[in-house]
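Omission of a single protein chain aside, the complex is shown with its protein chains in their original locations.
In this document, chain identifiers A, B and C correspond to the written order of the chains, with residue numbering beginning at 1 in each.
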Amino acid sequence: MTAPLSLADLNACPASVFAAQLADVFEHAPWVAAQAAAQRPFATADALHTAMLAIVGALPEDARVAVFCGHPELAGPAARTGAMTPDSIREQGALALDRLPHEEEAWWDRLNAAYRTRFGFPFILCARHYTVAAMRQVFAQRLGNSREAEIAATLREIGLITRYRLAARIADHGLADLEGRLTTHVLDTSRGQPAQGLRLALHQVDSALPCSTGAALIETVTDSHGQTGAPLISGQPLRIGRYELRFHVGDYFRSIGAVDGPWPFLDVVPIVFSIDEPTGDYHVPLTITPWAYATYRGQ
Amino acid sequence: MTAPLSLADLNACPASVFAAQLADVFEHAPWVAAQAAAQRPFATADALHTAMLAIVGALPEDARVAVFCGHPELAGPAARTGAMTPDSIREQGALALDRLPHEEEAWWDRLNAAYRTRFGFPFILCARHYTVAAMRQVFAQRLGNSREAEIAATLREIGLITRYRLAARIADHGLADLEGRLTTHVLDTSRGQPAQGLRLALHQVDSALPCSTGAALIETVTDSHGQTGAPLISGQPLRIGRYELRFHVGDYFRSIGAVDGPWPFLDVVPIVFSIDEPTGDYHVPLTITPWAYATYRGQ
Amino acid sequence: MTAPLSLADLNACPASVFAAQLADVFEHAPWVAAQAAAQRPFATADALHTAMLAIVGALPEDARVAVFCGHPELAGPAARTGAMTPDSIREQGALALDRLPHEEEAWWDRLNAAYRTRFGFPFILCARHYTVAAMRQVFAQRLGNSREAEIAATLREIGLITRYRLAARIADHGLADLEGRLTTHVLDTSRGQPAQGLRLALHQVDSALPCSTGAALIETVTDSHGQTGAPLISGQPLRIGRYELRFHVGDYFRSIGAVDGPWPFLDVVPIVFSIDEPTGDYHVPLTITPWAYATYRGQ
Partner (left out) sequence: MTAPLSLADLNACPASVFAAQLADVFEHAPWVAAQAAAQRPFATADALHTAMLAIVGALPEDARVAVFCGHPELAGPAARTGAMTPDSIREQGALALDRLPHEEEAWWDRLNAAYRTRFGFPFILCARHYTVAAMRQVFAQRLGNSREAEIAATLREIGLITRYRLAARIADHGLADLEGRLTTHVLDTSRGQPAQGLRLALHQVDSALPCSTGAALIETVTDSHGQTGAPLISGQPLRIGRYELRFHVGDYFRSIGAVDGPWPFLDVVPIVFSIDEPTGDYHVPLTITPWAYATYRGQ
């Protein structure tokens, strides 16, 4: 992808440069950018984005669906062979498509086929906002929508996808960041102070079990404020889905001599919760004694 | 096993009857019961038990070790082929010995061999008081003890094993029950009332994961008091080890219309804790809102 | 008051005996009992009560109001001089009418006068169900109701008053008890066990301060279960109003050596709450560490 251009430059440059820079914002539909060039100048990147979406939204249904059909399927054959645009490759990254187990491939193939048969265009969603488990859940759920609802939903998702693509192509775009945040905080209420030096890890939970069977997304240790320095997740949208925070409470209380033996009442404490707002502020603190704990969603 | 006899009958019957009734209390050492017969009458079953233990405790070390050697190995070859006394079959039941995966058999074989090599007698513990995971933990830990400590530990475990065996052979034995209890209670603090109709399950956790990968020990639903009617576990000793209570909090709040959608902040809430007192009273309640929960060990 | 009679006797005795026994159930309206006698036999005391209420409820408005006017004012001149029926004296007992400060007498006089002027009958409520503060609150609130609403409210209160009076006059009356219950429970979550030997007191709060300035209703100490043996209140209706539980948490933690010095973070912990259901089940437990506590309404 070429280097970002400033909005000022995009407003001033030849229409062909504008069109080239933004050609891939709408998948396999460079004409959208070409048409948008005619509406310059744009006061903000937001206004530019809105204008491009409006161009597609104004199309008769057939033409709109044709734009949809420019998108690759999620975890489809194109995805598995890497035969997609660089943007789509980046966006589908979370699916770990080169490592899908056989029965999972079959599931995606089945739903992709069912969806296309029912609606005549591929299932599209802003993959950045979803864990794999959440993608599967929303895929199965949207499969049952009416055509009207799905066309609206697809436009919304394309709106989100193109917003990210635009932000990558415009320097100082000024678009409100689509960012969420996840933080935690551990308080030792048996001593009235932060729990310092407590090990914790964040996992994504995609299995049927309440807890994760996979590797941690993040592993860290609390500081003297009982916090993790930087947020657990920030600067990016949070993926909708289920998560598990694992707090090594037993080891912490062992380290301060408050418990001993191999079976303290509390050892590894799992907190399993879901995120459903990609731009949400999730603070999931934990208060602990060797015999009790509490947690809640703060913001 | 023959029917239990009352203590009065045991005190009054011919010594041979006494000896026959209690022959299997000490594994492959019927002479202990035969010697104890000479000390009749016994005021209580406790006194009888103490006397039998004292007979073994009074032996010179070699002879005591010989008594130890009468016991089968835990999860050893005799256990796998079922070539043990009925009592031992019952006691080792938790090990699911006919279903041990190959690498687990190898683990037990290795430790049994190491232990016997080191101490000259088999590793003995009161299996009723342990989950498999706890047995493995204490086995590995006791392997490192001194000979003196292990002889004392083995006598203690034989004391517990023989106490249960005696209780099964004496009617109205009056022995204080070696029983523990596990209960829970769910409060909906968003509404100031018990959470009624909330599904929950109790699991044993033997895997390295914080949560169980196996079937539930118990599955139940809370009543109008937020309780489970009968205790989750009672009338038996609690097995030392790790447990998980799974509370279907999301479904409960869905059922009262307090949450909707596929990703409520709290869905299945796992509470993972350890039990280390077989005769302990463990009350593990849960207070919930759709956004928060707390738990503690009560008694 | 004469000794209670059984329902069977009341059904069988001469009408005059029936009327005499129940003459004072409706204040200064013995004719209600006299009329009810004619409807015998009654299957239950409840049916008898309902019938007596219906007699009054069936009256034309003027006559109903005349019955109302048979009641003394709350904390009125008759109350202060003790010139009321024994039942009324008992019922207004909570007002401590012989000790009302001057400005309080003035308040009651003012509202009693305003109420009678507005509605033409005295303000009546089942005093047993109210603390003084709650009586004052509902008095001021009801003063603003429509006449229609107040006639209905007054009938409801007379229904409650007469129910208690009837229960006192009928042996084995079988009326569902109008009883509430208040209990507590203290858990030391720093040690995972009940807080035993912790002093606590229950106060009524009638002042503008969040806490009570008066003597305790009950003072007690927790037992080995962290409970108070008997409930704090039971066997009677709970008075609507505000209460304070004072837990001597600092002294408890001092007694187990967990805190020292004159200014522990937590010393006397006040829990101030309101009761608004005279027949409610209120469980107000407390979990404590030297640095934290939590409470909630359970049932």
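General remarks:
The rule is simple: a residue touches a chain if its C-beta (ideal position, glycine included) is under 8 Å from a C-beta of that chain, and two chains touch if they have at least 3 such contacts.
Just so it is clear, the model here is predicted, and its values are computed rather than measured.
The chain not shown here is in contact, across the full complex, with A, B, C.
Along chain C, the points of touch with the absent chain fall at residues 134, 137-138, 141, 209-213, 240-242, 244, 246, 261-270, 272-276, 289, 291-297. Touching the omitted chain from chain B are residues 189-192, 265, 287, 289-292, 294.
Along chain A, the points of touch with the absent chain fall at residues 187, 189, 192-194, 225-226, 287, 294, 296-299.
Here is the rule we go by: only the chains that are shown with their structure count from here on.
A straight line joining the Cα centres of chain A and chain C is 58 Å long. Note: centroid distance chain A to chain B, computed from Cα atoms, is 46 Å. Rounded to whole angstrom units, the spacing between the C-alpha centres of chain B and chain C is 51. In chain C, the residues touching two or more other chains are 189, 192, 287, 294.
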